[in-house]
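Take a look at the following structure, please.
One protein chain omitted, others in place.
By letter and in written order, the chains are A, B and C; residue numbering begins at 1 in each of them.
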Amino acid sequence: MSTGFFGDIAKIKYEGPESTNPLAFRHYNPDDVVLGKRMEDHLRFAVAYWHTFVWPGGDPFGGQTFERPWFKDSMEAAKLKADVAFEFFQLLGVPYYCFHDADVRPEGRNFAENTSNLNAIVDYFAGKQGETGVKLLWGTANLFSNRRFMAGAATNPDPDVFAFAAATVKTCIDATQRLDGENYVLWGGREGYETLLNTDLKRELDQLGRFLNLVVEYKHRIGFKGTILIEPKPQEPTKHQYDYDVATVYGFLKRYGLENEVKVNIEQGHAILAGHSFEHELALANALGIFGSIDMNRNDYQSGWDTDQFPNNVPEMALAYYHVLAGGGFKTGGTNFDAKLRRQSIDPEDLLIGHIGGMDCCARGLKAAAKMIEDKALSAPLEARYAGWNVPEAKKMLDGGFSLEEIEAWVLKSDVNPQPKSGRQELLENVVNRYV
Amino acid sequence: MSTGFFGDIAKIKYEGPESTNPLAFRHYNPDDVVLGKRMEDHLRFAVAYWHTFVWPGGDPFGGQTFERPWFKDSMEAAKLKADVAFEFFQLLGVPYYCFHDADVRPEGRNFAENTSNLNAIVDYFAGKQGETGVKLLWGTANLFSNRRFMAGAATNPDPDVFAFAAATVKTCIDATQRLDGENYVLWGGREGYETLLNTDLKRELDQLGRFLNLVVEYKHRIGFKGTILIEPKPQEPTKHQYDYDVATVYGFLKRYGLENEVKVNIEQGHAILAGHSFEHELALANALGIFGSIDMNRNDYQSGWDTDQFPNNVPEMALAYYHVLAGGGFKTGGTNFDAKLRRQSIDPEDLLIGHIGGMDCCARGLKAAAKMIEDKALSAPLEARYAGWNVPEAKKMLDGGFSLEEIEAWVLKSDVNPQPKSGRQELLENVVNRYV
Amino acid sequence: MSTGFFGDIAKIKYEGPESTNPLAFRHYNPDDVVLGKRMEDHLRFAVAYWHTFVWPGGDPFGGQTFERPWFKDSMEAAKLKADVAFEFFQLLGVPYYCFHDADVRPEGRNFAENTSNLNAIVDYFAGKQGETGVKLLWGTANLFSNRRFMAGAATNPDPDVFAFAAATVKTCIDATQRLDGENYVLWGGREGYETLLNTDLKRELDQLGRFLNLVVEYKHRIGFKGTILIEPKPQEPTKHQYDYDVATVYGFLKRYGLENEVKVNIEQGHAILAGHSFEHELALANALGIFGSIDMNRNDYQSGWDTDQFPNNVPEMALAYYHVLAGGGFKTGGTNFDAKLRRQSIDPEDLLIGHIGGMDCCARGLKAAAKMIEDKALSAPLEARYAGWNVPEAKKMLDGGFSLEEIEAWVLKSDVNPQPKSGRQELLENVVNRYV
Partner (left out) sequence: MSTGFFGDIAKIKYEGPESTNPLAFRHYNPDDVVLGKRMEDHLRFAVAYWHTFVWPGGDPFGGQTFERPWFKDSMEAAKLKADVAFEFFQLLGVPYYCFHDADVRPEGRNFAENTSNLNAIVDYFAGKQGETGVKLLWGTANLFSNRRFMAGAATNPDPDVFAFAAATVKTCIDATQRLDGENYVLWGGREGYETLLNTDLKRELDQLGRFLNLVVEYKHRIGFKGTILIEPKPQEPTKHQYDYDVATVYGFLKRYGLENEVKVNIEQGHAILAGHSFEHELALANALGIFGSIDMNRNDYQSGWDTDQFPNNVPEMALAYYHVLAGGGFKTGGTNFDAKLRRQSIDPEDLLIGHIGGMDCCARGLKAAAKMIEDKALSAPLEARYAGWNVPEAKKMLDGGFSLEEIEAWVLKSDVNPQPKSGRQELLENVVNRYV
C-alpha cells in the first residue's frame, strides 16, 4: 500500500529522446544492450538514503527547507521513511540503494541501543528487499555527525572513540552482510585535522591503518564477500582529510599492507576539491589496480565546497564512463548518486526529477563511451603514440637490461637527438566531440 | 678581482634588529647558537642559480626586464655569470648554492656537446669553490625547458627522449659528485600530462619508476654519498604532475621499492598549489620518514600559479622550522631559496635585498621554533591530548591484541560512551603568538 | 548577579608581553595611546552575538557540539543568553556588540510576533546597556536563515517575501536606533542565485536597489544618525551573491544613486573568497570613499569556504590596520569579530581565549601600523615613486589639458622613450618586516 508521498506519480518509463515529459526517461532504457551487456547491468544505479530521505535542506546559513512527514527520531518515523524510500526505488526503477546506520535508525542513548535500533530496521529492510527486488550496493557507518566524533573516529586522541567507532563499524558490516550488500564503504569525514597544532600526524595515521586492518580481518573472518571501499576526499568538513585522493589512499594502503584488500569509491566532487578531474582519479585508480565504484555527483566548479549536485554535463560524464569501461566496467561497484537536491527544490517530485536527469545523462555518457571504445577512437591513437617503445633497446631501458651508463653510451654512439612530435590534443578533443 | 656588477656594495653584515640599513642583516647572525648549534649550521642557506642569475624577468605576457651582461649563450658569458654568482654568494655570506646543468653551461648541439660544456664549467666551479669555500647543496638536470622535453622526459612517449634524459641525469650526478654536492634533486616539471586523451598513465608511471631506479642504482655504483631528492609539485607547467605532493610521492616510492632510497625536497609554494599548508607537507614527510630538504620560497595565496617569492611571513615560517626541528633538523638538506625577484625589481642590489629579507625571516622563524621546542610549548599539550592511549586496553587495540569483535565486546561490557573534549585550537594559536 | 556560566573567571586584565596567563591580555591595553588616541578608541572592538552565543557548532557534516543552557527557543532562554552575553562583554572589556534580530529573540509565528518578541528583548538590552556601559556597534536583520528567505529576501521572485523582509528591516532599524546603535548593516546572504536558469538578474538587481533606497529614505525620515553599511561577500551560501566585493558594491551604489549614503563593512574572509587580499578591499574602499567598518575574522587560505576564524597573523593584520589608519581611522565603524570558535573548542573559557587572542593580535597590528605611519615608512617611498606626475605636462595629461593628439605630438617631439625603474617590492616587504 502506497504512502501517498509521491501522489499519483506512476513508475517512470523510458519514452525516448523526443519526450518532453519531465517524469520520463529519454535515454535510460535498462534493457538496451551496450557492448554486449544490458545498460542496467553496466550502470548499476544506486540511490543514496542520506541525501534523498534524511537531509533537511540546511546549509551553513540556513535551516531546514524540506518538510517530510518522517522527520522525527522514532522507530515509526524510520519505518515510514523506509516505506517511502522503497516506493521511490521502485518508481525510479533503480536496482540498488546505499545507507549509513544513522540514516535509517533512531539515535540510541548508547552503543547497545544504536545496535538494536539498527538491527530492527535491517530486519525491516530485508523484508522490503524481498518484496521489491531492490538490492543493497553498499552499507556504511556514519562516524562523523555525532559530536562524539568531532575530533575523529579511528584517529581520535581518545581511544574510547576508536573503540566506539570500531564496534559501530562491526555492526554495520554485519548489517551489510545480512542484506547481501555488495560492498562496504568507509568515508573518513572526520579522519583528518582542523589544526596541526594539536595533531600527531604519525600516530593518527597508524591508528587509521590499524582500524582498517581490523575491518579487513573481520570481513574475512565472517566470510563477507563484498569489497571494502575507501572514499577519498581532500577536506571538508576537516581542513585536511587523510584519505585526500586516490594517490594518497594508494600510499596509505601500501604502508599498511592493504593494497590488495581495499579499493576506492571515487566521487566527482571530491576529485574536483582535490585539484583533479574525475577522469584523472578514475584512470589513476585503474592504473594502480584499486578502482571499485563511483559516486556520480558533481561539484560546482565555482564553489569551494562539496555541492553534491546531480550530474548534468554529458561530455564530462562520457569521459568518466570511458575510464570505467576501459578498466573493465564495474565488478561489485556501481553508480551511486551521492547527490542532494538544491535546497530550494522542495517538492516531492523534485526528488524524482533530479534522479531522472542524472540517470539520463549517465545513459548518454555510457553510450558515448561505449562507442568510443568500439571505434578505438582514443585507444588506437594512444597505441600509436607509444609504439616506439616496442623496439628492443627501448624495452631494455624499461626491463632493467640497461644501466644508466649503458644508456649514456647508446646516446653517445647513436647521437640520439629526439625531435618533438605533435601531441594532437585539439584533434583528440574534436574526436571526442564526435561522440558526445 | 671583482666583476663590478654589484658596484661598491661590501659583504652584508649583521647589524642587529635596530638597523635600518637595507643591506644589513637584522636577525641572521651565522654564529649565534640556537639549540646548541650555530645558526648557519641549522639553516644551511643556498642560493638558486637559475632564478638569481638566469631568469630574464619574463612572464606569460611580457618579455625580459632584467639586463645582465652575461645574458648570451657562450662559454665566456657562462664564466662571467659564474664570477658574479660566486661574488654574490660571498657578499651574502651563504654557505651553499644549487644549479641545473642548463643554468650554467651554453646549450650544445647534441648530448655530447652539452656534456663537454657542462664539464668545462664544472671545472671552473670547482676552482671557485676552492677559492671561496662556498659549497654545492644540490645539483639537478633541467629536463623541462628544451622543446625535446615538451611531452616529458622519463615519461615521454618517445623512448629516445627517455634515453637522452637518462644520459643527461648521469652527467649531472657526475658533476654533483665532482663538486661534492650533498644532494641530487629531481623535479619532474614535464613528468605529467596536458590531457589524459593522449596519455597512458600506467605506462608513464612505470617509466618514471624505472628511471628513478636507474638513478638510485647508479648512485650506489659510483659511491655518491648525497641524498636523492624528489621535489613534489602538483601542476604547472603541466595540468597534472606525477609528483603531486608528499603523499603521492610516498605512494610512488613504495610502488617502485624506493621508500628507503629517496627523500623529498619540499617547497612552500608547491604545497600551497597542492591544497596544503607548508607545515602539512613537512609534518607528513617527517611522519613517513622521507623528509630531506626545503625550498623556502612562498606563493601568493591570491595567485593560482607558482610565484616563487622570497618568504616574508615570519609566523608561517616559524611553524615550518618547527617541523624541521621537530624532525631532527636538516641532515644533508638545507634552506634553498628557489625564489625569484619580482620582475620589476631590476636593480642588482634588489638581488641582495630579496635574499637578505628572506634570510632574516628564516632566522626569526628558526629562533621562534627553537624556543617553542625548548619550552615544549606545543609538544607538552600534544602529549597530554593523546595520553589516553597509554592504558593497556588502548594499546591492545593498536598492536593487534584486540579483534573487532573483542573491541565490540569491551564497548558493550563497559558501556563505552565517549564525551568530547575541547580541541583548544585558539589557545594553541595564542601560545604560538607568544613566540612570533 | 552572575549566571555562573564562566565559573570564577575574573575580568581579563592587561599583564604585558611576558605574561603566559591564557586569560590575560599581553598587548591590548585600552588606555595606551597610539597616534594621540586611546587604543580602545582606535580599535572599537565588538563581539558578534550570533557566533558567540547562538551558533551550536554544527557544520555540513555534523550537528551541535556546544552545550549552552540557553539553547531553547523561549523568552526565558533569550534573557539568560543576554545575561551571559553582557557578562561576557564585561569580562572581556569590549565596548561594543552587534546582533541580528534572530540571534536575540524567540522565533514568532508571524511578523507581528517576531516584532513583539524583538521589542521585548530590546527593552531588556536597553537596561543591560545602561547598567554596563556596553554599546551597540551595529544592528542587522537575519534575512537568510528562515526557509521563507531561501530564494532571497529583497531579490525574491515572490513580492510577499520582499515585503516581509522590508518590514523586518524596519523593525531592526527601529531597534538599532532605540539602542543608540552607531551603524546598521545589511548582509545579503541570500541576495544572489543558485542557478542563472531560474534567475532574472536585471530584475533582481532592480529589486535590491529599490530595497536599499527604501532603507536610506527611512533612515533619514526617522533621523537615525548611524551609517548604513553593506557587507560584501562573493558567494556562500549562494553560488553568487550580488554584493560580491567592494568594487561590485560601489558599482551597485552608483547605479542606484546611493554612493554617498551607504558604506561597506569589510570582512577579511570575504575578501579572500572574492580572490582579493583584505588590504586590497580596505584600500579600494578608501579610494572610492565608501570605507565604513571591518569584520576582523580570517579565513583559512586552504579552505574554500568562510571559516570565520579568529585572526592570528599579525603581519597581515598590521597591513589591514595600516589602511584603516591611512584612511583616517574608524568614524562610526569598528573592529567586529564575526568569528566563531572551532567546533571542537567546546569549553566556556574557549570563548574568552578566542577573543583575547584576536584582540591581542589587533593591538599588535595597530601599533605596528601606527609606527609605519609615524615613520612614513611606506608613504615616503610612495610619494617619491609618483613624483614625476608633478611636472606641468604630466598634470595636463590628467586634468584634460592635453588631447590624445597633443600627447602624441609631445611624444614625437621629445622622443619620449621611458626606461623602467625598479619597483622595489622586496625592499618594501623588508621595511614592513621591521615593524611586525
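To be clear about the criterion, a contact is a pair of C-beta atoms (placed from the backbone, for glycine too) under 8 Å apart; a residue touches a chain by one contact, two chains touch by 3 or more.
Because the structure is a prediction, the values reported are computed rather than measured.
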Options C:Lys135, C:His240, C:Arg298 or C:Arg343, residue touching the unrepresented chain: C:His240
Listed residues C:Lys13, C:Arg38 or C:Arg203, member touching the removed chain: C:Arg203
Option from A:Asn313, A:Asn390 or A:Asn417 whose C-beta touches the chain left out: A:Asn313
Selected residue (touches chain absent from view) among C:Lys170, C:Lys331 or C:Lys371: C:Lys170
Contact residue for the chain not shown (choose from C:Gly16, C:Pro56, C:Pro69 or C:Gly388): C:Gly388
For chain C, the residues touching the chain missing from this view: 110-112, 147-148, 150-151, 156-164, 166-167, 169-171, 194-203, 205-207, 210, 213-215, 217-218, 221, 234-235, 240, 244, 247-248, 250-252, 254-255, 274-277, 279-280, 283-284, 286-288, 319, 378, 381-382, 385-386, 388-389, 391, 393-394, 397-398, 400, 402-405, 407-408, 410-412, 415-421, 423-425, 428-429, 432
Positions on chain A contacted by the hidden chain, ascending: 20, 22, 26, 65, 272, 275-277, 301-302, 310, 312-316, 341-342, 344-347, 350, 353-354, 356-357, 360-361, 420-427, 429-434, 436
For chain B, the residues touching the chain missing from this view: 57, 59-65, 144-147, 149-151, 189-190, 194-195, 235-237, 239-240, 273, 300, 302-306, 342-344
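In this text, only the chains that are shown with their structure count from here on.
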Rounded Å distance between chain A and chain C, as computed from the means of their C-alpha atoms: 40
Junction residues of chain C, two or more chains touched: 65, 302, 342, 344
